[in-house]
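The other protein chains are all here in position, but one chain of the complex has been omitted.
Per-chain residue numbering starts at 1, and chain names A and B are given in the order in which the chains are listed.
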Amino acid sequence: MHRSLGEKLWSFTIWAVVVFFVLNLLAMIGSVVVDSLGTHWFNTWLPAGFTPQWYVMAWEEFQLPQILLVTAEVVGAVVLISGLIGVPTAYAMARRNFPGKQAVMLLFLLPLLVPPITYGIPMATVLYQAHLAGTIWGVILANLVPTVPFVILIMIPFVEQIDPRIEAAARVFGAGMGRLFVQVLVPLLTPGILAALLLVLVRTIAMFELTFLTSGPTSQTLVVALYYAVFAAGVRSQQSIDAMAVVYMVTTLIWLLIALQFVNPTQIVTRAKQ
Amino acid sequence: MSVTHLTLRRRLRERGLDGVTLLVLPGVLFVLVLFIYPFIYGLVLSFQPKEGGGWLANYRKFFTEPFLYETIWLTLQIAIPATLLNTVLSVPVALRVRLMKRQKLLTTILVIPITLGTVMVADGLLTYLGPRGWLNRILLEFGISDSPLRLIHNYWGVMLSLVISGFPFTFLLTLSYVTGIDPALEQAGAMLGARSRQRFFRILLPLLAPGLAITLALAFVQAFTVFPSAILLGAPAGPTRVISIVAYQAAFEQFDYPLASAIAMLMALIQVVIIAALLGARTLVFRGPVSTGKG
Partner (left out) sequence: MPIASRDFRELRLEGVGRDFGQLHALRDVNLTVRRGEFVALLGPSGCGKSTALNCISGLLQPTDGTIWLDDKRLDEIGPEDRGFGMVFQNYALFPHMTVRRNIGFGLTTQRRPRDEIERRVNEALALVRLETQGEKLPGQLSGGQQQRVAIARAIVVEPPLVLMDEPLSNLDAKLRLEMRAEIRRIHTMLGCSTIYVTHDQEEALSLADRIMVMIDGQPRQIGTPEDLYVRPSSAAVAEFMGYRNLLTSPARTVPGGVGVAIKIGGADVLGTAMAPVDGQATVAIRPDDLHPTADGPIAALVEIAEYHGRDFYAVARGRDGEDLYFRSSQRVSPGETVYLSAPRERVLVFPA
């Protein structure tokens, strides 16, 4: 369209800001990757040479195999349980209007709106009293608090999208509740469930505060282990820390890429936009 | 089955209560037990100070010890500029990007810092912004600065990490609001003689305002509760001693759970106050549908 010089200048400035942001972001990631692969790196643009030694070192030093296993267990359990609780709940919320529904909806919204550290500290206190903190189940329970409502809120629109007459038709042909769910609803809901669970997966891998507050030495996830490594940076070599960071980054980004095949980037962000 | 039994079931069903409704129970119980209950427990606990002194002792302690009450100011000092910057910047960028044909690549790149999380971003910035990192190297090489900038282990490191993880968030939110506005509205404005600036201030901004209020609220909450960045990238003993740090220390270093709960309650209170103010302001503006409907 016809644009004045002022408008073109403004447009250019905005683009410059975006490009600057993205460049810095990529450079930040790049510097971690390069650092993790370099031999000695002091006052030059790039390290003197490249070596995988830091990865080997990180693998042992930070007990990565065990950490990865714990992470897989926690994330797997969280994904599974939040799906099992969240999907039926979403179905009920979508299909029924009962007194107090608004209050229940608010109840599900709160854990998504309140930031994890705020409710994490009281929750960790309770888990400690229940002697669950420090165990893997404590971590799993803690991580479930935001993910169950997340699954519910994501799935409600998917359920609403299914024509209720399909369910009525299934009932007319003799399907009970169980069969209805398994043979009709779940297949129709599969894209939504997939999207929701993948998002839960990505978010749980990156969820720091809740795991940090409730984990013990044997129940740390990768991100918490990374934190401790960075925290003790004076003791450990920065490059092996960066190697661990790269392992974390690759894990997260692989799942992100998979998730993006099914969802829009925006959905990762808009958790509860009424 | 007796007749009255049947009618009761039917009446319940008509009010929306039947077997299916019971499916919400697990979720509800879960949130009640693991979210609401700890909050209430924490609230009650905050009124039971570890060393006695009356039920308000924890709160009094917080507001009388500078080490503690200064954290409010220190946190706001970081959170408010970060929130404002991230939200204000998201508007012109979202307005430009919505005209782009291939937005997906850009939005995917911008989702990366959100996905990676604050710990990863902290480590990245420690490497990248360090005295020997690439940023300083570029500044020195091109003569923009004579000596390396101190960008880590201080206020600026934390601020930058909040921008890197906060801006994509506000951008994506604002973008979704912006794309919800009917493009014909701007076209109508143009036909009626309004230039870009006029169209922005008289048409777009009023329609974006309610969405921006929500974005501000969500961005603020994220920034206010900054935690690992403040420790790893900041100076947790001094300038970046944010309120979440002292809450954590009270719980896990001093094992003073009542005090920790009190601080957590205060955190929640401050957030609620600011969110309420933002949402209250939101009710003053037009909040109806922004894509014009048909007859």
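We adopt the following convention: a contact is a pair of C-beta atoms (placed from the backbone, for glycine too) under 8 Å apart; a residue touches a chain by one contact, two chains touch by 3 or more.
These numbers were taken from a predicted model, which means no experiment stands behind them.
Asks: Hey, which of B:194, B:235 or B:279 is the one touching the hidden chain?
Replies: If we include the chain that is not displayed, B:194 is the one touching it.
Asks: Tell me which residue among B:23, B:94 or B:207 touches the hidden chain in the full complex.
Replies: For the chain that is not drawn, the touching residue is B:207.
Asks: Even though one chain is hidden, which residues of chain B still touch it in the full complex?
Replies: Residues touching the hidden chain, for chain B, are 182, 184-185, 187-195, 198, 202-203, 206-207, 285-286, 288-290, 292-295.
Operating definition for what follows: only the chains that are shown with their structure count from here on.
Asks: Using CA atom averages as chain centres, what separation in Å is found between chain A and chain B?
Replies: 16
Asks: For chain A, which residues count as touching chain B in their complex?
Replies: 7, 10-11, 14-15, 17-18, 21-22, 24-32, 35, 41-43, 45, 85-86, 88-89, 91-93, 95-99, 101, 104, 107-108, 110-111, 113-119, 121-126, 141-142, 144-145, 148-149, 152, 177, 202, 206-209, 212-213, 223, 226-227, 230-231, 233, 238, 241-242, 245, 248-249, 252-253, 256, 260, 264-266, 268-270, 273
Asks: Considering the complex alone, what residue numbers of chain B touch chain A?
Replies: Result: residues 15-24, 26-28, 30-32, 34-39, 41-42, 45, 89, 92-93, 96-97, 104, 106-128, 132-135, 137, 164, 167-169, 172-173, 175-176, 196, 214, 218, 221-222, 224-225, 227-228, 231-232, 244, 247-248, 251-252, 257, 260-261, 263-264, 267-268, 271 of chain B touch chain A.
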